[in-house]
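A single protein chain has been omitted from the complex, and every remaining protein chain is retained in its original position.
Our next item is subunit A:
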Amino acid sequence: MKLTMASSPHNHSQKSVSKLMITVMCACIPGILTQAYFFGFGVLIQLIIAIITASLVEAAILKLRNRPILPSLSDGSAWLTAVLLAVSIPSLAPWWVIVVGIVFAIGMVKQLYGGLGFNLFNPAMGAYVLLLISFPVQMTSWMPVDHLLASPISFLDQLTIIFTQTNSTGLTLDTLRTSIDGTTMATPLDTVKTAVSQNLTVSEAMNQLQFSAYAGLGWQWVNVAYLIGGLYLLKAKVINWHIPTAFIGALALCSAIGYIADSGSQAGSLFHLLSGATMLGAFFIATDPVSACTTDKGRLIFGASIGVLVYVIRQFGGYPDAVAFAVLLLNMAVPLIDHYTQPRTYGHGASK
């Protein structure tokens, strides 16, 4: 019998990059399906456009950089970026919005910095912010929940709206977004913000049609679905608990303090946790292994700072949601946080 000797490490992690990416994409499925159920199938069309564009851009840039195309393309990181961006934009946004976003995300934010593992910023959120400041109208035209629409939109109509901006009978998106009572609806976060600026209380704002008991109608279930997906990721040990827990904890704490101090103009914790991109951000975006902190203590600081920033920007800033801005700001702080939270190496430094 031959005994082969190998040097350590003897126990390898079985996770490859592509396996991780596929797990994360699978964990997105409940959220995507919920979004499709409440806000129409447009999100699936956006997904397909995004994935095709991402593959093409990634291949083109790898070719430019003289890198092997297939290994990098098949690790799925470009597709994950595509998925995350596609679920973040309004489901009936024109096709060129997602194309511009993906080109920027893959071409600039990811590949110009050296490809997977070298990007400073989260590609999907970088692209999201680019789109938000470039095309504010398209990026805030979220559909109200399906059953609040004056006339439901068929799948074919959604397709034609995305590609030609009008449906088969020539109605534009703005007309179609009009609800039963003839008003165009903003997202719940936006509605609350506008109402508070008009000296209404939050509870008055939440009497409107697009709200249910805790947060926006439909939005709360989308967030719950992403929470479920995120818990699966925790269970599968794809992500650590530090970032999501710190993020959600900090956001809940800040909004609770705000609510206690001034319940008239501040929505409570549950509203913040179940609105906008909170859960998607906490479990899928802030936990990006490349652009987030790498030490455990650092991850807690990273997550908590994002939570505080999300609250501050939502409550006092100019934009209704803030996950993308908060994540990008903290991406910049990552090298600093990592530097100050390096754990002590065994045998080095002072022992306690």
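Everything below uses one rule, namely that contacts are C-beta pairs under 8 Å (C-beta built on N, C-alpha and C of every residue); 3 or more make two chains touch, one makes a residue touch a chain; residues count from 1.
Definition applied: contacts and distances are computed from a predicted model.
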{"item": "Options \"Sigma-70 family RNA polymerase sigma factor\", \"Sugar ABC transporter permease\", \"Membrane protein\" or \"Ion-translocating oxidoreductase complex subunit E\": UniProt name of the undisplayed chain", "value": "\"Ion-translocating oxidoreductase complex subunit E\""}
{"item": "Candidates A:Gln138, A:Thr191, A:Gln220 or A:Gln315 - the one touching the absent chain", "value": "A:Gln138"}
{"item": "Residue among A:Leu130, A:Ala246 or A:Cys293 touching the omitted chain", "value": "A:Leu130"}
{"item": "Among A:Leu44, A:Ala60, A:Leu73 or A:Met108, the residue in touch with the chain that has been omitted", "value": "A:Met108"}
{"item": "In subunit A, positions touching the absent partner", "value": "100, 108, 112, 130, 133-138"}
